[in-house]
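All protein chains but one are shown in place.
On to chain A.
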Amino acid sequence: MDNKIALVTGASRGIGQAIAQKLGQHGAIVIGTATMQHGAEAINQYLSKANIQGMGIVLNVNDTDQINSVIASIREKYGEIEILVNNAGITRDNLLVRMKDEEWDDIMETNLKSAFRLSRAVLRAMMKARYGRIINISSVVGVIGNIGQANYAAAKAGMFGFSKSLAREVGSRNITVNCIAPGFIDTDMTRALSDDQQQSLIQHVPLGRLGRSEEVASAVAFLASSAAGYITGSTLHVNGGMYMD
């Protein structure tokens, strides 16, 4: 991935951070996005610490105008984006019977519509370049469902249909579109669960432990690499066997 330009959303911590670092280790120029300035600064810090070219940038993934201006500034500084990782995501867990419209809508906007917005924004340059890698970070929850996460599961499942359709649309331009479906990964998001919840979840993982962010990042790096050039419309499950396709 030498000097390929990668955009990773939600890169200030967790899986996004691991992905940005991993792509950088493989030689990519990495632009990581965060919702807040201190998040962008955190990205700058870990990138420069690892001698990775690129930068952190503030981006609200729900704002099309902001997306376009951020991409324009990346173009000016580095060039066209060749690898897009749609990783930004939030949770608004609630049992469906109690779920507010806002809890549903927030998740759809940030976790699903953002992938549409970002992909659309980078696609034209990829089509012209006859090269592109779009990798959408979905979730095992989008495959098997989860109590309290009907909204999150719906958005993550939506990514599969989105990716497969887009993969068909732009395959002739040598652009691949794939999903990663992480299982139960050790991040701030899963640390919010109680010990009891964590233990009962691990019981369903044949490998008997939480996954590490770097293990998700490795799968992303593979799909972003030239080695994965004939894989499109696929989902790579990184879940310790929690769900087997």
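Everything below uses one rule, namely that contacts are C-beta pairs under 8 Å (C-beta built on N, C-alpha and C of every residue); 3 or more make two chains touch, one makes a residue touch a chain; residues count from 1.
Convention: contacts and distances are computed from a predicted model.
Chemist: Using the UniProt record as the reference, specify the protein name of the hidden chain from among "Acyl carrier protein", "Deferrochelatase", "NADH-quinone oxidoreductase subunit K" or "Tryptophan synthase beta chain".
Modeler: "Acyl carrier protein"
Chemist: Of the residues A:51, A:172 or A:203, which one touches the chain left out of the display?
Modeler: A:172
Chemist: With the full complex in mind, choose from A:38, A:100, A:124 or A:191 the residue touching the hidden chain.
Modeler: Only one of A:38, A:100, A:124 or A:191 touches the chain omitted from view, namely A:124.
Chemist: Name every residue on chain A in touch with the hidden partner chain.
Modeler: Given the touch definition above, chain A has residues 124, 127-128, 169-170, 172-173 touching the missing chain.
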